[in-house]
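Step one of this worksheet: look at the structure below.
Heads up, one of the protein chains got dropped from this complex, but the rest are sitting where they should.
What follows is chain A.
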Amino acid sequence: MGVEKHKILMVSDFFYPNFGGVENHIYYLSQCLIKLGHKVVVMTHAYKNRVGVRYMTGGLKVYYVPWVPFVMQNTLPTFYGTLPIMRTILIREQISLVHGHQAFSTLCHEALMHARTMGYKVVFTDHSLYGFGDIGSIHMNKVLQFTLADVTQAICVSHTSKENTVLRAGLPPEKVYVIPNAVDTAMFKPAQQRLCTDEIVIIVISRLVYRKGADLLVEVIPEVCRLHPNVHFIIGGDGPKRVRLEEMREKHSLQDRVDMLGAVPHAKVQSVLVTGHIFLNSSLTEAFCIAILEAASCGLLTVSTRVGGVPEVLPDDMVVLAEPDPDDMVRAVTKAIYMLPHIDPQAMHIRMKKLYSWHDVAKRTEIVYERALRCSNQELLERLSRYLACGAWAGKLFCLVMILDFLFWRFLQLWQPDEDIEIVPCLQLTRSNRGDETCDLNDNERSDGVHGRKD
């Protein structure tokens, strides 16, 4: 394994300077793939004045395509608008495989479509869960079905996510791999000294929105405070539900027992986590939940709602699960408080190191890439028949979209032949000249973490 080196293009609307699960995943996966000797290029849309080509740690090249996001960091769907630049990048960088991330990234869907038209092998990673009931989900599922109808291999972050994706997109389950997220254990280290357990600190770090269960917190916190006089809460994060939490704090006069920190930058999360004993996650839906991993890596005992992929994330003795209902949550917190004396943060950290590593994720992803590249090439007609099977009306529409894309590509080939596109010289960025690269302080910190672990 690893004899053949690939040239991979990662595509998603979500990337640094934005922060979140997907952004993290792409960054760490790319870093570890580069370490394995592959060439990785990231394509995303422009973030304010961050336009053009940038280099990040380890020679990770990022194309910030000048395409304006319109809602929630998503670009406006244009179907064919991205084909010229996409083609240029693919040829310039001599890409061998395209890897798209996240189901609601428009850029990702468009890029995968163009890559298939141009005959590239594509891999898609789904990071989210979707229902089947409401109009929004029905629309998203149709879009996903379109993209995945022709995807070479798909990756999901948990088994629940795999089941969901298979149902939504009608893929054969053998084509879908489960490769979870990981955590940078070198960055999330527990406190040097064990915290005193006279006062128990419960940490909550999440965006304060409905989907993250902020309303559940409003019910749970006063009850826990009433039952356990030595419990102290620290809430990090901001969002529309913050007002409700502050109201709850006023109403129950818990100002001295509930701290609200506001938004916590990702780099500061660890320093907040190490001040607590228990991490509380109240999400109503979650494909994987990296926050739990970060907390566990810092040696915190986790209490979480039993939703989505959360039960698969940690072994039973490292997490207390509860139904998303205030009474059960309070019971789980109580159970966690009694378990606390038996928890050793350092031991938990060492265990997490064995359970999760980005290098492992990269190695497993590499296998998926190899399988994808081994798949046979397909003619346009063969692929069209698969689109046609997507639905009575949608199938024909999908076919039309693909045929137009194909014609547009042929036109571009005539207009600017492949030979006329300049190829990027192969730069060997070794670890020694790392200091010369333009990268943010934050990236440096993160890369040090990755190195530290490898050595």
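Note that in this section contacts are C-beta pairs under 8 Å (C-beta built on N, C-alpha and C of every residue); 3 or more make two chains touch, one makes a residue touch a chain; residues count from 1.
One rule holds for everything that comes next: contacts and distances are computed from a predicted model.
Here one chain is missing from view; checked against "Exoribonuclease phosphorolytic domain-containing protein", "Eukaryotic translation initiation factor 4E-binding protein", "CD166 antigen homolog" or "Glycosyltransferase", UniProt names that protein "Glycosyltransferase". When you scan A:A169, A:L355 or A:M402 for touch with the missing chain, the hit is A:L355. In the complete complex, the hidden chain is touched by one of A:G100, A:P190, A:G308 or A:P345, namely A:G308. Checked against the full complex, the one of A:E174, A:D198, A:E379 or A:D420 touching the unshown chain is A:E174. One chain is missing from the display, and on chain A it is touched by residues 129-133, 157-161, 163-164, 166-167, 173-180, 211, 213, 215-216, 219, 244, 284-285, 287-288, 305, 307-309, 311-316, 324-326, 354-357, 360, 364, 367-368.
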